[in-house]
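The next block holds one structure in the form of structure tokens; read it before the comments.
Only one protein chain is missing; all other protein chains are in place.
What follows is chain A.
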């Protein structure tokens, strides 16, 4: 009970600070995923066309994925120094695999008959991509972004160790004072909330982007 009151008081006194960190945290995660998407979606499309390259790309991104977050941050810090940019770079790297993999799966799963139908009707390669493949793969790609964003939000918490700020900073502060439970919660609860809301929001978007009214494709969106 005491903790709850303490928590309440903490928010009452620091609400603008918490909000600021919340916002910062979200931006770091979102930028990481966004930059990753800019690279990963074209790469996914490319390896969907050249399947023999997919093995290499996937091994490479898989290796990135296995590096522990703290180790990754430490290494990047040596190169890029302290601050949020380093965290964004780490999130960028972690987001590559889920986005590339889902883009690849999404494009590859487009019914071959539809591709042929489009080609037979005289679509150029680019029109085929824009009018058929991407729209049909979109919900699967969105599922990849969603996974990346949720992972990103949790990894961004650790970023506070290298001075990037974010909700992690509040948690670390809590661990450094005696009886800091309330402060730790003050940082942890919004983090969890952000992850859940991001997951739900992206999930909703994913459903909206499902081609046609087909509900039967639902399993596909969990491809990763």
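Criterion: contacts are C-beta pairs under 8 Å (C-beta built on N, C-alpha and C of every residue); 3 or more make two chains touch, one makes a residue touch a chain; residues count from 1.
Quick note on the criterion: contacts and distances are computed from a predicted model.
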Practice problem: Report the protein name recorded by UniProt for the chain absent from the figure; options are "Oxidoreductase", "Transcriptional regulator", "Quaternary amine transport ATP-binding protein" or "Sn-glycerol-3-phosphate dehydrogenase subunit C". | Solution: "Quaternary amine transport ATP-binding protein"
Quiz item: Any idea which of A:4, A:38, A:53 or A:114 touches the chain not displayed?
Solution: A:114
Practice problem: Identify the residue among A:62, A:127 or A:175 that touches the chain left out of the display. | Solution: A:127
Exercise. Pick out the residues on chain A that sit against the missing chain.
Key: 111, 113-114, 116-124, 127, 132, 135-136, 211-214
